[in-house]
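A single protein chain has been omitted; all remaining protein chains appear in their positions.
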Amino acid sequence: MTDQFPILIIIIPLLFAVITPLLGLWRENLCYPWVILSLALCMLCSIFVLGRVIDTGVIHYYLGGWAPPWGIELVIDHLNALMLVIISTTALLVAVYSKRSLEQELDSSIVYFYTIFLLQVTGFLGIVITGDMFNLYVFLEITALTGYALIAVGEDGAPFASFRYIIMGTVGACFYLLGVGYLYIATGSLNIADLSRLLPELYGSKVILVAFAFFFVGIAIKMALFPLHVWLPDAYTKAPSAASALIAPLMTKIAVYVMLRIMFTVFKPSLSIDMLPVTDIMIWLGIAAIVAGAVMALAQTDFKRMFCYIVVAEIGYMVGGTGIANSVAIKGVILHILNDAIMTLGMFVVAGIVYYQTKGHNLTDFKDLFKKMPYTMAAFVVIALSIIGVPPTCGFFSKWYLIQGAIIADCWAFVAALLLSSLINIILFFRIFEIGYGFSETHGHGNGHEEVLISEAPMSMLIPTIITALGIMLIGIYNQPIVNNIIQFAVPKL
Amino acid sequence: MLDFIIGKYNYWIYIILMMIGFYAMIGKRNLVKKIIGMTIFQTSIILFFVSTAYKKGGATLPIIEHAHGHGEHVGHAIEASSYINPLPHVLMLTAIVVMVATLGVALAIVIKIYRRYNTLEEDEILKAIK
Partner (left out) sequence: MKIANLLIVIITGMVLIYGTLDMPDWGDPNSPASRHLSPNYISDAVEKTATPNVVTAVLGDYRGYDTLGETAVIFSAGMACILILRRKRKK
């Protein structure tokens, strides 16, 4: 039974997603426990698989018993297993959090929302666990379709934001498919391990170079790398709180994972780093993303949009770190995938709680919240310190690895960009703290004290926030064991 | 030179079709025209792949002849070069399904946009949102 856990990780959310509409039409309030049960089982399976990978090494699972490359296989190594745990834990926390916020934002379609929620999680898990290039495209499209739907049921202006995301996302997926097609025409194989064996002799061929270029541009669109990030702020701001709390931490980091797989497992580092000038381009794009994200975040008065631009800057860290391409920097990138998922989850969860209580998106809606919602704001302070990069929160350690890697590679522009980003994050978050503590006088005080009665957040929304804040502290304190046992083996041999 | 063009012209025709669809997707201002461009782009990718499956020299469809009713044995030897390559067809069946699904969701979102703004031009919608 435990041998089948790799496929159970995919099958459990998919099966439960198919049964959810039937269950919901019978009794609507059974959907919430059903979703939590499915994601809890999935999380247990993925933690077990992570333990097995740490003990015995890479797991290969042949679907249907057919040996690759004729059949499809699931390959779980250290990087995969870590991503599986990240995805299932984040999804479980968001599912617990989503009950109250969905009751307020969506009127009647909660059943279908939960179905698409589970399908989106299936898509995410399917992308990271597979060992076949075309299979990755199928699950990428599952993720994309469910993402479009989850975003389109948000507030006013959400369908148009989702439509823009459809156009750009389809271009990205089609470029990825063209890349797979060119590789197939040149080698005849679709399996990742088989391609990495067949490709090195063909590195001078024009077909392979064009395939690499199309993979990179397609994944850059999905990753919201500057300047292809224009779909992200509108889409994540106008989506419902539960949808943005699920999609924002995960989608872009999974695209970073796919980029790491393509650059270092399918194409060996000798092509990605030595032969092509891709890494220099990546460092400059990373620096541009960090600076642009920071500057645009400063200009926002809507805090959810500000968080979206912080996400764009964080992607810049990861792409620049991959561009530096020594083993310290890539350790930093993988650790930052873990950290950024938790920090972004924290940001959007707090944004959802503030929206639930105050029905507003503006920075001024944070007024006096430190007195009225002490626990939520305490968690928010921890999350903000982690994004700024203060020890012992986890954000400090991944920034430290990235800065170390940049210094070793003599890339001073990247170090400067990272430090600038920390400074701007300090300004951004202390602005919120200032409003929240009531230090600043807002204009228009005279017209009657109609105070909305704001109390502490409901339990189902508060507990995931506190778990996220605790997680940030724990991962920061225990980051050495995580790096030594898991991440060190996930770094490709450079 | 002529051999070179005859060897590659199928790829070039489909790439030109792809670029027509791509230009419609990013260049047009009407939402339905963008969706039509998306369909042209994805359909031409599918045709591009399927065209690589062909084998010259009298190859036929990949359905093994005289295989029914013989249990699991076929009377004659099966030669791979007399049947065209089945794998691109398989991949493109899945890609067609994905294309139709994306088209469906995109049209549903356009219906929702039309119900709200009563127009399908991108600039008018942007003005209405501001």
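The letters A and B name the chains in turn, as written, and every chain counts its residues from 1.
The rule is short, and it goes like this: contacts are C-beta pairs under 8 Å (C-beta built on N, C-alpha and C of every residue); 3 or more make two chains touch, one makes a residue touch a chain.
Keep in mind it's a predicted model, so treat the numbers as computed, not measured.
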Among the chains included here, which ones are touched by the excluded chain in the whole complex? A, B
Only one of A:I12, A:A95 or A:V138 touches the unshown chain, namely A:V138
Touching residue (missing chain; options A:V96, A:V128, A:A152 or A:I388): A:A152
Full-complex contact with the absent chain, from A:I76, A:A211, A:L225 or A:I337: A:A211
Counting contacts across the full complex, list the positions on subunit A that touch the omitted chain. 14, 17-18, 21, 63-64, 66, 69-72, 107-109, 112-113, 115-116, 119, 122-123, 126, 134-135, 138-139, 141-142, 145-146, 148-149, 152-153, 159, 178, 182, 184-189, 205-207, 209-211, 213-214
Would you write out the residues of subunit B that touch the absent chain, in ascending order? 6-12, 15-16, 18-19, 22-23, 26-27, 51-57, 59, 62-65, 67-68, 72-74, 78, 80-81, 83, 85-91, 93-94, 97-98, 100-102, 104-105, 108-109, 111-112
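Definition applied: only the chains that are shown with their structure count from here on.
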Averaging only over C-alpha atoms, locate the centres of subunit A and subunit B and give their separation in whole Å. 30
In the complex of these two chains, what residues of subunit A are touching subunit B? 134, 137-138, 141, 144-145, 148-149, 152, 156-157, 159-160, 162-163, 166-167, 170-171, 174, 177-178, 181, 184-185, 190
Residue positions on subunit B within touch of subunit A in the complex are 22, 25-26, 31, 34, 38, 41-42, 45, 48-49, 52, 87-88, 91, 94-95, 98, 101-102, 105-106, 109-110, 112-113, 116, 125, 129
